[in-house]
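For this depiction, one protein chain was excluded, whereas all remaining protein chains were kept in their positions.
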Amino acid sequence: MLKRWRQTLTLTDVMVYAIGVIIGIAIVYGTLRTWQKAEYTPEQWINLTIDGLKLGSIYALIALGYTLVYGILRMINFAHGEVFMAGPFTAVFLAMYLDEIGFYNAQPIISLLLITLLSATVSVTVALLLEKLAYRRLRYAPRLVPLITAIGASFFLQYTFRGFYGADVETYPNLDILKGTLTFGPITIPKADLLVIVSGFLLMLLLYGIVQHTKIGKAMRSVSEDKEVAALMGIDVDRIIQFTFGLGGASAGIAGILYAIIYQNVQAFMGFIPGLKAFTAAVLGGIGNVVGAWLGGTLLGLLESLGPNLFLSGLGVPAANQLKDGIAFAILVFILIFRPSGILGERLSKTKA
Amino acid sequence: MSKRLLIIVSIIMISSMVLAACGAKPYECTDKIGCVTVGPTDPVHIAYAMVINGPDATLGIDSRNGAEIAIADKGGKVLDHAIKFDGEDDGCSAEGGQAAGTKLAADPTIVAILGTSCSSALRVAMPLWSTAGFTVISASNTAVDLTEAGNENNYPGYLRTAHNDKVQGAAAAQFAYNFLGFKKAATIHDGSIYADGLQKVFADEFTKLGGTITARESVDPLQVSMSGVLTTIASGTPEIIYHPIFIAAGTQLILQTWKTPGLENTVEMGADGMFSPDVMKGAGDAVEGVYVSSPDFTKFGADYTAKFLPAYQAAYGSVPVSIFHAHAYDAMNMVLACVEKVTVKDSDGTLHIPRQGLRDCMYATKDFKGLTGNLTCTPTGDCADPKIAVFEYHAGEYPPTKVWP
Partner (left out) sequence: MNTETSSPWKQALNNGLISGVLCLLVMLVGLVESFGDTYIISGMITLGEIVLLAPVVLLTYTALRSATNSSRRTMVGISAIIGLISGCIISAFILLCQVVDLRFMFVNASPALFNLLMRGVPLPLGALIPPLQCAFASLVTLGIYLIPSRLRASVVQGFLWVVVFGTLRDQILIIDLFKIQPFSFILTRFVFASSGLSLIGALFVFAISAGLAYYLRGRKNRPAVIRSARVQKRNRIILIAILALIILSLPYALGLFYSEILDTTGLFIMMGLGLNIVVGFAGLLDLGYVAFYAIGAYTMGVLTSQLGGLTFWQALPFALVAAWLAGIILGLPVLRMRGDYLAIVTLGFGEIVRLLALSDWLKLYLGGAQGIQQIAQPIIGPVAFNSLQKLYYLILIGIIIVAFVAWRLKDSHLGRSWMAIREDEDVAQAMGINLVLTKLLAFSTGALFAGLAGTLGAAKLTSVYPHSMTFIVSINVLVIIIIGGMGSIPGVFVGALVLVGLPRLLSEFQEYQYWFFGLALVVMMLFRPEGLWPEARRKLELHEAEGSIEPPITETVSTGQ
């Protein structure tokens, strides 16, 4: 076996693995030191974990949009962060109006449904417009061309919405039924957080079901496998692509409302960083893979939340939380070194064999 | 071109130049730097360099609006000349400062500049403006080195109506230690020069008074998930968290601190970057009991709520989002007052504004009654009223109520 290793392993591999191992050791060592120091109570760790899960759910839902589009078109839809922003930023005005007339807290469930509907509709519209105006013509262009188009569209959308609604931060009014916490044994979780985590998971299941078990899902998978052959099989490729964008847009719009429930404040530039993080999550989980997007998103959320306290403060780094984004990327490198196509690997179309 | 045409054009050009020279002005400018000559029908040109683009835009736009209200209060004119108020984006960065600096420095019609929004921009722009002879007055620079005697970044011609970090940070520390009686504090900044400077002064002063700083952390200005940083701070059990940051991140901190185990009863305090109706709206019920330092506007007088705010609302459709609008209002008024004082006016309406004379007048400002208090300028350019107040937010109410001194 050793001889086979010596034959297939090159110097590159050794260097690359060495880097991975160094990162791994740093993580393990830091974690052990933190356990030793016992700075934080279990209650705090639980709180951090819940925070990570809820942040992760939001990332996961946005990542779903990235992963679906990438699976079908092999392109990074850089403007997806703005698709995420458009929904809640528009729906906030409806929320404020409903709150003014008292409907908001009188009929919270209907209000939430209305707001989510509006948000999803706006996000889907933006996604479809993007597909039709910016991306359709570039379907067969080299990879960098649609990337630049997406970047341009991203800036355009940010500033268009800033122009429409102003540069200020808008706030969602509080929903009374979501105040307060629920207790399950040792774990106390705020109601809003529970809603977000559960919705995220359910939505992921729904999307997974659509992709794997419906006819249109099958069409999506075949288009992502090979567009020309799918067309030969009688599939309307344009329609399927539109549907994919729409699905991703709806998912982002709903993620926007979940974001609004927890963080309450929306503004024109709120989509940029979550968009980037969600893309990282999609790559982490294996781009093109629905479950991978969810896993990647959740993992990223947990890393951001737990990472600095878990690894870095153990290593004695002051103001560790400043570097939380750095941790996420370091972990990304670590995973991609040992599993270059992400945790679950690529491909929308690969069935679970 | 035919020869005849050439001759005709030359004659026209030469005669026009001669005519221009013949209309010579009788006034001789004896100013050390030089004078700005404003023709009888020309406007007096005051420029601004503020951040009006990008995510920080509300800071600059508010300041610009405050200055515009000051102009409107004077009827848009000074000494019977219209006031031309335009300018550049300073981008809140060194690059932006250089771009704005070079553009404005090349315009000799400018009398004074209101700006910059951010200290990093000023450090690069000021050498250019100082050489050009402008009077520069800032409504929101707070870095200490800009008005420190002997510091390389302190240039002649610079003044500010915003509070020097040394004043605001120290006031916050004294409030926390002496008035509230706290001995343990934690600080959070957001990576901006403003916040970082303030937390440093706070920490130094608090430690000098005898307290301890349990943690010094930082967040990203657009960050929404604060649980990590708050949990780290919770392990040191501070009595107060000082976060002199801006609205977006500050609101999130307020919303999430009381939910973090270990920080349920911790007091929070911000600086004038968080003195804004958007904080009250964005933080909802959680804003109850949050302190914030700011110029003492209870001294503004009835004019502020009776005249200034309605005028602002009518012109811009909303109340001001940041407190720096008031500093800008005062700054513009100071400039206009000095322009009126030192300008020499010809019989035909031409104005001669001496540059050094304008600077001297500005530095000599004493007990100028502004929105932000009584303004007296030090020789190095600090004009802000040295008294800074601390206010307390109550849910649903704006502005917060004054609690100190």
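So that you can tell them apart, the chains are marked A and B in the order they are listed, and the count of residues begins at 1 in each.
By definition in this document, a residue touches a chain if its C-beta (ideal position, glycine included) is under 8 Å from a C-beta of that chain, and two chains touch if they have at least 3 such contacts.
Not measured: the values here are computed from a predicted model.
Considering B:Ile33, B:Leu128, B:Val321 or B:Cys361, the position touching the chain not shown turns out to be B:Leu128 (whole complex).
Residue in contact with the omitted chain (choice from A:Tyr59, A:Tyr104, A:Phe279 or A:Trp294): A:Phe279.
Only one of B:Thr58, B:Thr135 or B:Ser192 touches the absent chain when the whole complex is considered: B:Ser192. Touch with the chain that is not drawn comes from one residue among A:Ala86, A:Ala153, A:Ala192 or A:Val211, which is A:Ala153. In the full complex, the hidden chain is touched by chain A at residues 10-13, 15-16, 19-20, 70, 76, 93, 96, 133-134, 137-146, 148-149, 151-160, 163-166, 227-228, 231-232, 234-239, 276, 279-280, 283, 287, 317-320, 322-323, 325-326, 328-330, 332-333, 336-337, 340-342. By the touch definition given at the top, chain B reaches the unshown chain through residues 13, 16-17, 20, 52-53, 57, 88-89, 92-95, 98-99, 102-103, 105-107, 120, 123-124, 128, 152-153, 189, 191-193, 195-197, 216, 218, 317.
Heads up, the rule we're going with is that only the chains that are shown with their structure count from here on.
Residue ranges on chain B touching chain A, taken from their complex, read 55, 57-58, 61, 191, 216-220, 222, 224-225, 227-229, 231-232, 234-235, 247-248, 251-252, 255, 259-262, 278, 281-282, 284-285, 318, 321. Taken together, the chain A residues at the contact with chain B in this complex read 39-41, 43-44, 47-48, 51-52, 55, 167-169, 171, 174, 190, 259, 263-265, 267, 269-270, 272-273, 304-309, 313, 318-322, 324-325.
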